[in-house]
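First the structure, then my questions, so here it is.
What you see is the complex with one protein chain gone and the rest in place.
As written, the chain order gives the labels A and B, with residue 1 at the start of each chain.
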Amino acid sequence: MHTKTLTELKAGLAAGEFSSRELTEHFLGRIQQFDADINSFVTVTEQQALAQADAADAALAAGKGGLLTGLPIAHKDIFCTEGVRTSCGSKMLDTFIAPYTATVVEKMAAEGAVMLGKTNMDEFAMGSSNETSYYGPVKNPWDRERVPGGSSGGAAACLGARLAPAATGTDTGGSIRQPAALNGITGLKPTYGRVSRWGMIAFASSLDQAGPMGLSAADCALMLQAMAGHDHRDSTSLNEKVDDYLGALNDDIRGLTIGVPEEFFPDTLDGAIADNSREAIRELEKLGAKVVSVSLPSIKLSVPAYYVIAPAEASSNLSRFDGVRFGHRCDDPQDLEDLYKRSRSEGFGDEVKRRILVGTYALSAGYYDAYYRRAQQVRRLIRDDFARAFEKVDVLMGPTAPETAFKLGDKKDDPVSMYMADVFTIGVNLAGLPALSMPTGFIKGLPTGTQVIGNYFREGQILNVAHKYQQATDWHKQAPVLGGAK
Amino acid sequence: MAIDSKVVAQVAHLARLKVDPADTDALSNRLNDILAMVDQLQQADVTDVAPMAHPLDVTQPLRDDTVSEPNVRDKAMDIAPAAEDGCFLVPRVIE
């Protein structure tokens, strides 16, 4: 069952080939069998999953199924789930039982989804390798000595290893797309404001966006259909109509214009990575798309702009973790100062602390204009570049990540080189655009991904492009060989 | 703009983080690496460019002035690290 896509499993449930309980037990069994090694889950909610599966079977029997009824899904541990620990990959929240449930989780549950558990992630979503998690690194299922990418590394790895058929992720600078590329799966970051942020623990509020991760574009379309929509509890969620993503999957792409930004293929880029994405673009050309070259001159400043804006917002967002109302509190605080400093220093890991310090510095008196204000100005330049490009093209394409999965520990002590892992994905977050990463081949046995960027609220179109590509190719169907019984 | 261990200490205090004096130099170096990368921003010509705080040019939706939130005190107290009589406890605050 685990080799099937979510879409196929939905059909199987509908046809009565298997029950939701059987399906859920199957994936719980695989988690039990393989995850001690992969480490993609922080918490497995077995009892709750089986109860939801039984309820789903009853609903299906009564003909009252929703979009996702009976389908097992893993949620990134950044989404609050009432009664279940929500750790955000941090010691700070190791014992935090959320008192409420995130809108994304609620909406998917309302459509009948079965929650398998909560997936591992970089601490507070800060990282590109899943090595900053308090719960230890996630291993890449294609090579257990390599990273799965991050920050939604647990989600991507559990999909790659077929321990879950679908997962939610969040993407602040590439945290859905980069791990999707490194694990050979498909992941979509929607337009900023398309999916509610209520209940999603904030990293950088103006960049964070939740999205679906799956084995195919069609699976992502199915999930997004359930996730998207305005939420009155999130002021930044947009009151735009939710398109029929499933209906748009098979739209004709003949005549579609693909823009290829030259900045996504710099001379310094690994030739194999470049060739791989060019090949994917050629495949779409064969399906009738037109290809033109475009330029995004300011995109080269996306990493520096991001590493001011995201830490600045994070430094403020993470102030609420102070040992007073929830989360880690140091033993025997001597005074208020001691309570704050020890609780925070013990609760946060090194990368989180570094980003809080960078953000605090960037916002502090005397530096605001040089850093924060300037980064916000550059942000506008980047958005304007994209806007100009979208006057001429329908989608933009290029590599998702500049390299395949790197070895665990390789960049752990070199933050700046780690930050470059998101060089192609960050600009999209700064502009707020939707973008998808899909598997487009392998280099030395490791998956590679290509990014499809769309205009605002054109999730339907990029899912359509990816779906057409996946109908013509089978990269997304490749699965790693795990140890033990398969 | 390079920062030294003194600035690191000041910023750490603002952020209420404890930095072990033994780690301050190493931390300053890391932060300086990051700031050196970030300094590429100075190359950009941002004359007459308005700062952009949000990806989309939209305005704030407003909420009707009604009471919609339940009393969650019990839930909050359950997860509080130190609480008594419905209050969160902190070391004595002297104004």
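By definition in this document, a contact is a pair of C-beta atoms (placed from the backbone, for glycine too) under 8 Å apart; a residue touches a chain by one contact, two chains touch by 3 or more.
Keep in mind that, in the parts below, contacts and distances are computed from a predicted model.
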Per UniProt, what's the omitted chain called: "ChrR family anti-sigma-E factor", "Acyl dehydratase", "Aspartyl/glutamyl-tRNA(Asn/Gln) amidotransferase subunit B" or "ABC transporter permease"? "Aspartyl/glutamyl-tRNA(Asn/Gln) amidotransferase subunit B"
Which of these, A:7, A:360 or A:437, touches the one chain of the complex that we don't see? A:360
Of B:20, B:48 or B:84, the residue that touches the missing chain is B:84
Contacts of subunit A with the absent chain, listed as residue ranges: 79-80, 86, 88, 93, 96, 98-100, 102, 197-202, 204-206, 232-236, 312-313, 315-316, 318-322, 324-326, 336, 340, 360, 363-365, 368, 372
Residues of subunit B in contact with the chain that isn't shown? 10, 13-14, 16, 53-54, 58-73, 76-77, 82, 84-95
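By our rule, only the chains that are shown with their structure count from here on.
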Subunit A contacts subunit B in the complex at 96-97, 99, 192-193, 206, 232, 235-236, 238-239, 298, 300-301, 303-305, 307-308, 315, 319, 322-329, 333-342, 344-345, 348, 353-354, 356-358, 360-362, 364, 367, 370-371, 373-381, 383, 414-416, 419, 430-433, 456
Any idea which subunit B residues touch subunit A in the complex? 1, 3, 7-8, 11-12, 14-19, 27, 30-31, 33-44, 46, 49-56, 58, 60-61, 63, 72, 75-76, 78-82, 88, 90-93
